[in-house]
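Only a single protein chain was left out; the remaining protein chains are all shown in position.
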């Protein structure tokens, strides 16, 4: 979603030193930064988190919203619900391989809302 | 702890666009945002992290502060020790189901200190 943010927040270009903060208003989706070049990295994230945050764990009590719900809450907190990215001379100062992932942790997620704040001058 | 923050930081109401930053000054407790409605979500977090960050792992060397100490350090870094929450028109811009968790990872934790910073205008 890096491109979407750059085109929808033109204010970034007016900031010489600052921070772009992105916050997702949900408890079953998350935001992270990782490799943006090879799509298999994202598939491996999905596989790994499904293995280490399993559905139907015997210890879950919060089960009435579906077997994918409680794992989604845990994944959301493991990856985090906000990102802070430096802005330098009007551009996001990301590394060459870095891109922003919006991680949907429900099997059938709806639309998701983020709040984007630009700090700096 | 969402209510406690709102009542103890009246400055939030004076900010139209900004960020509330909460930082916990400890290495065996953490801060995260997750579902605030059903208390079993928090219990399932506790169970999950106890399963995937076990006590008495054979590879632990840092054991002299008790069997719950090293897992507490790891859980603290997995969940993170700070939160950044957008402020919009004098209110925390949280999602409907989002609440702030202060996660105590020691079996017998003492009092915990947080530093709260408001940025914006």
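For clarity, chains are labelled A and B in written order, and residue numbers in each chain start from 1.
Everything that follows uses one rule, which is that a residue touches a chain if its C-beta (ideal position, glycine included) is under 8 Å from a C-beta of that chain, and two chains touch if they have at least 3 such contacts.
Computed from a predicted structure; not experimentally measured.
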item: Residues of chain B in contact with the chain not shown; value: 21, 23-27, 52-53, 57, 59-62, 70, 73-74, 76-78, 80-82, 84, 113, 115, 117, 119
item: Contacts of chain A with the absent chain, listed as residue ranges; value: 17-19, 32-35, 38, 40-41, 43-45, 47-48, 51-52, 78-80, 83-86, 88, 93-98, 119-120
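The rule we apply is simple: only the chains that are shown with their structure count from here on.
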item: Separation of mean Cα positions, chain B and chain A [Å, integer]; value: 18
